[in-house]
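The other protein chains are all here in position, but one chain of the complex has been omitted.
We just call them A, B, C and D in the order they show up, numbering each chain from 1.
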């Protein structure tokens, strides 16, 4: 799992059916890259989180059929960059 | 999921059977790499999209047996590079 | 599988249900990146370990439904960086 | 899916049973890395192709039990580097 910081929400009106009900977040990785993740936890911008990728990202969602490859798993309590 | 920009269509007359009916797009990632994705949404060149990879890429297609590892999930409404 | 060093435990009070009972470790890869892994072995900080990723990470856990994409597989006996 | 160029065949007399009947090709990625792929299409050296990876690579083979993680999906008609 990777450590990332929540940057923003992702606004996206036109998407595939399998993502309809999921909250999407823009995350920044420790290397500075930007990625999009589904968020079943509900995390505000600025927080440090860790994410799971691949098929595990689907299992971390309430609905396992969600078409995601990156999901926020939890908020890290104390993290200094 | 990754943020990418649609560059072009991919013209490919000789391919494996499992991709026969899918639209293919050439995408450019935020790091500048070029990739090929299946497109169930119908996105014109120049638009910013986000993509899902791995086994989730198949679940995002209308036919889950499509032999893809990268699928366009949605168009991002407002994105400045 | 990758070779990594255990840096610390990860403190995380708010997380998705599928990770409730797993120990989490912060690892440093040979390239210097920081990652989070589930730890079914019980490894103290400072030890060199090797990890498995992707769907194999779930199979390496006692409960195969654990929402992980990186799991510590074993402690390497003799390793000099 | 990634864009690659076919460099050569791979000669390999001793291999695991699951690869016995597959043609193997050495490919060069756009970043200059060398990879090995199974080839169900039949592509001569020098051609530009696109490849699928992960579990999709197995689904792109005639026999889905082939032990591959990278398969050539099609030949790109017009591609200038």
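Descriptive notes on the structure:
Going forward, a contact is a pair of C-beta atoms (placed from the backbone, for glycine too) under 8 Å apart; a residue touches a chain by one contact, two chains touch by 3 or more.
Just so you know, these numbers come straight off a predicted model, no measurement behind them.
Listed for chain C, the residues touching the missing chain in the whole complex are 1-3, 30-31, 40-41, 50, 52-57, 59-60, 71-78. Counting over the whole complex, chain D has residues 10-16, 18-19, 24, 26, 33-37, 53-55, 57-58, 65, 67-70 touching the chain that is not drawn.
Just so it is clear, only the chains that are shown with their structure count from here on.
Distance from the chain B centre to the chain C centre is 32 Å, each centre being the mean of its Cα atoms.
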